[in-house]
Structures are given as structure tokens and as C-alpha cells.
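What you see is the complex with one protein chain gone and the rest in place.
For subunit A:
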Amino acid sequence: MMDAVAPASDTGPNLAAIAADASGERVVGRPTVYVYEAPVRICHWVNAFSIVVLMVTGYLIGTPLPTVAGEASDNFVMGYIRFTHFAAGQVLAVFFLTRILWAFVGNHHSRQIFYVPVHRKQFWKEVLHEIRWYAFLEREPKMYVGHNPLAQTAMFTGFTLFVAFMIITGFALYSEGQGIDSWQHKLFGWVFVIWPNSQDVHTWHHLGMWALVTFVMVHIYAAIREDIMSRQSIISSMISGERQFRD
């Protein structure tokens, strides 16, 4: 699954085709593997967009904008912000669920972010290698078709677990407004058994947001860095679905 591949060994028919055109410029064929299927990519970008919207609107709900002038009946600022937050939250929930369903249907790369093979020694060895790579102790990065083991661990905790936590606490808080007979309260009301005072749920929901903020920063940085340093496509792969190895 996270088998390190020597790029040259994974050659398709279009690969390693080196030809010269009329003007003598050489076309360099590079090994390319199809990794991220369309639903994975769509979920990625919809979730990314939703999360950004949720962070901005969520922060503005906790720390509202300065008071607007005029009659209350002429304004609905908080109403619109909250509506946007709830709408984006439900979009995120739907696409997160879709992504989980796709893990059952899609290729084996689509399952990577939902588990960490903690029982495998080799996995931890490779995590260590990745840590050493990021600590500038390794000269050469290993090549992976999907996520590298460290990235897999980060995706599992930083995305899957954190987002699941935010969806659960988010729906629990949303159910407070929907009322205790709503389906949201029936499904997520148990959160208030763990934290009877919803003020605590708010606190955790805030902390979860900041955890996601740090994840997003590290995620984007690592993607850009690996794109440059590991000699393989990362960013464009999430658009085209194909991973290209540049050596």
C-alpha cells in the first residue's frame, strides 16, 4: 500500500518514451501513476473550501463583528453568518460521509487516510525515516505513490479524526437550536452526556477549529515542500489525479 516505488520500475506504455521532434527538442516521458480518483479529488476540494468557510464564519460567531447601526429588523448579519456556517457544516458532513463511502468502493489509496497500520513494524520504520527526512538527517526522500507513512498518520489524525470530532460537536451544538425533538439532537445529543454544560462543548469546538488551522498550515506546507523536494507531483496530483515522478 505504501510501498516505496522506484519510479522507473513503474513504467506504463506512455513512459520512458524518449523521442526527438523535428527541431531536435527531446520530449521527456515521466513515470505517472493514477492515484486520486475523481470522487476523492472532488471531496478534497469541497471539504477544503467548506473548512475555510467554516473557520472564518465560526470565528465570527464566537467573536462577532462590531455592532451594525439601524433597526434590528433591517439587519441580519449574525443570521447570515450563522446560516453560512451551518450550511457549510452540512456540506462538509455530506462530503465527509461520501468520502468514507468511497473508501469502500475506490482504489486502495482512497482508504489510506482512514487507518494507521500501527501493528506493522515496517510502517514505523518508514515513519522514522520520514521524520529524519524532515529533520534534514536524510539526504534522499523515499518515493511513495500514495501518502508517505508520516503523511498517512497526519492525515488520519489531523483530518479524519479532527473533522469527525468537529462534525459531531458541530451537529450537537446545532441541535440546541433545532430543539430536543430534532433528528440532530437524537443523533448527537449524547455529546451533552459527556459535557452536560454546552459551554464546554463550545470550548472543545473552538479548540478543534484551532487544531484544524494548524493541520491546514502543516498540510499545505508539506504539500508544497514535497512537490519541490521529493521530485514528485503533489499539488497537481490533487487536480489531475496523477502522480508524476520527476527523476
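The rule we apply is simple: a residue touches a chain if its C-beta (ideal position, glycine included) is under 8 Å from a C-beta of that chain, and two chains touch if they have at least 3 such contacts; residues count from 1.
In the analysis below, contacts and distances are computed from a predicted model.
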Per UniProt, the name of the complex member that is left out, chosen from "Sarcosine oxidase subunit delta", "Putative D,D-dipeptide transport ATP-binding protein DdpF", "hydrogenase (acceptor)" or "Fe-S cluster assembly ATPase SufC": "hydrogenase (acceptor)"
Among A:44, A:142 or A:206, residue touching the chain not depicted: A:206
Interface with the unshown chain - residue positions in subunit A: 59, 62-68, 71-79, 81-82, 134, 136, 139, 176-177, 179-180, 189-190, 192-193, 196-200, 202-204, 206-207, 209-211, 213-214, 217-218, 221, 225, 229
